[in-house]
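Once you've had a glance at the structure underneath, I'll fire off some questions.
The excerpt is restricted to a subset of chains, each kept in its original location.
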Amino acid sequence: MSDIEDFEKERDESNKKVLDFSGKIVKRYFNLDFNTYQDGALSKKTKELLGLVSSFVLRCDDCISYHLIECKKQGVTDEELDEALSVGLVVGGTIAIPHLRRAIKTWLELKDNEG
Amino acid sequence: MSDIEDFEKERDESNKKVLDFSGKIVKRYFNLDFNTYQDGALSKKTKELLGLVSSFVLRCDDCISYHLIECKKQGVTDEELDEALSVGLVVGGTIAIPHLRRAIKTWLELKDNEG
């Protein structure tokens, strides 16, 4: 199993435990989160890029990995990803560079899995 | 003069003072910042939305105002703005609500100025 498959499996099992444990506020928030990224006036692809860059400047690796997976599914190209992460890097500063290193590593693995 | 015209005038004069004072690192960074948002694989419009939502989750009012002005110029609609800010709000949490209030106020003023 690849690192990304591990990540997705762990994430699913872990979300299940959170929802088993939690009350209505957390459950409703997870539901709201899901609805936020559906097609609308902006495409799901654009929203995933917005989620990715938000996660990038806030420096959350798990969130970045999640949105990279979704961006890949939405057909984001290498050039588009580079430009989106460039916005994130310039806004967020060099403090985000370790996350850039991990984001590119994840992206290259996503492309390998696809190949 | 409207609040937005005040903001733009103050910002321009103030950037000029920064560039007069600063050495090559700051000057090159300002130049890099400008180049980041030009049309490429992603449109300038999408990049401005990325800049807006990044600024929103990092909670910088001046940065939000700047990107709102640029989004307006790029033809972002009310529905698109609402969906972009919804991503920002859900990612960034209620701590960002005061910035949402100020963002909507600025956006409505931008529409009034246009009218």
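We call the chains A and B, going by the order they appear; numbering starts again at 1 in every chain.
The rule we apply is simple: contacts are C-beta pairs under 8 Å (C-beta built on N, C-alpha and C of every residue); 3 or more make two chains touch, one makes a residue touch a chain.
A quick note: this is a predicted structure, and the numbers were derived from the prediction, not measured.
Copy number for the full complex in this structure file, with 2 chains shown: 6.
The working rule: only the chains that are shown with their structure count from here on.
The distance from the centre of chain A to the centre of chain B, with each centre set as the mean of the Cα atoms, comes to 23 Å.
Residue ranges of chain B in contact with chain A, taken from their complex: 32-33, 36-37, 40-42, 46-47, 49-51, 53-58, 63, 77, 79-80, 82-84, 86-88, 90-92.
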